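The complex appears here without one of its protein chains, the remainder shown in place.
Naming follows writing order (A, B and C), and every chain is counted from residue 1.
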Amino acid sequence: MKKNIIVTKADFVLDEEIKKLYVDNAGAVVSFVGLVREQASHGKVIAIELEYYPAMTQKALEGIVEQAEQRWPLLGVIVIHRVGYLTVQEQIVLVAVASQHRHAAFAAAEFIMDYLKTQAPFWKKEYIAGQSEGIWVEAKDSDNQALAKWLKN
Amino acid sequence: MKKNIIVTKADFVLDEEIKKLYVDNAGAVVSFVGLVREQASHGKVIAIELEYYPAMTQKALEGIVEQAEQRWPLLGVIVIHRVGYLTVQEQIVLVAVASQHRHAAFAAAEFIMDYLKTQAPFWKKEYIAGQSEGIWVEAKDSDNQALAKWLKN
Amino acid sequence: MNITICYFARFREKLGVQQENYTLPKNSTCKEIKSMLSNRGGSWQEVFSCTQGVLVAVNQEMATLDSVVTDGDEVAFFPPVTGG
Partner (left out) sequence: MNITICYFARFREKLGVQQENYTLPKNSTCKEIKSMLSNRGGSWQEVFSCTQGVLVAVNQEMATLDSVVTDGDEVAFFPPVTGG
């Protein structure tokens, strides 16, 4: 299986990444791109800063992708997660999955995102318009609920 | 909502399309790309030919996207479906959905694909290595089952 | 009354016709049209005598065999779709 798992400050170009997954038998490529959203509950977001745990983050992402491979017949997976300072509308994360058929590709991409959101050591700080100090983002219950649905199956 | 629904012979560039969905509040962009697969049950595919019903296909796709909009809070949808003669690994279809949060984007993209596969008037003929005549692809039961899961909710 | 009938994909190829004008009694259903086409025999019978796998659209909207057709309608017959 083609696999590419990267934690980096650099931006990515979707086409370049996705095309690595255009292998002979791939019929379906599902990709997820997470963006810096402007709107937060406490104001207008100017930028975010992403902290991570270098020694652990890569391992955690690899472990998540391995779990996805065990569940679905995948032909390729790309995970690129950016760290550092990112402004509104910048790309934060790419998860792309290739499979013969679409169901596996959709399910695996969503599975990887749900695990990443709750298991991979990244922490996000938001810089809000008019506030000098950044605010650490709180973990969301909805992310734990999203994870729980995979534990049932 | 940003909406772009096209039936065309021309290829598409994923980045150019997806970036149209990078609106202020979009936090999640899910895209599906369908590719011409080499492997078929009856031999090695060289190319496919896609026939459609011009007056109806566009309307059908618009109707499918409207149904998705009614189910989920979407910020943008792009559907590009190619027709005509396409060779192995060429892009056939793009469905891209932007939303504030990932669940709606994943669900709506899969919903649109499941409906497109069973409701939009396209027909695929496969040209197999060593065979002079093309073979019309048979509809798959699994596609009807995929549709059925949305009718329950 | 007069309608237009269109054929697509495998049906179009097998019948050798893409589109035709057709005259038929008022208030005919798609089922009745299908049955009249089947009565032409040969490849028409092969295609239209099947009870499954014949889809129909009226004026570019998916319809059922019970749908009633009115003057000037465009009726299309085609096999299950296989795009995407």
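Methods note: a contact is a pair of C-beta atoms (placed from the backbone, for glycine too) under 8 Å apart; a residue touches a chain by one contact, two chains touch by 3 or more.
Since the model is a prediction, treat every value here as computed from it, not as a measurement.
Shown chains touched by the hidden chain across the complete assembly: A.
Touch with the chain omitted from the figure is made, among A:45, A:65, A:78 or A:113, by A:113.
The residue touching the chain not shown here, chosen from A:11, A:24 or A:51, is A:51. In the full complex, subunit A touches the omitted chain through residues 34, 50-53, 55-56, 59-60, 81, 92-93, 113, 116-125, 136-139.
One rule holds for everything that comes next: only the chains that are shown with their structure count from here on.
Centrality by C-alpha centroid: the chain sitting nearest the overall protein C-alpha mean is B. With centres taken as mean Cα positions, subunit C sits 26 Å from subunit B. Taking each chain's centre as the mean of its C-alpha atoms, subunit A lies 48 Å from subunit C. Those residues of subunit A in touch with two or more other chains do not exist in this structure. Shown for subunit C are the residues in touch with two or more other chains, of which there are none.
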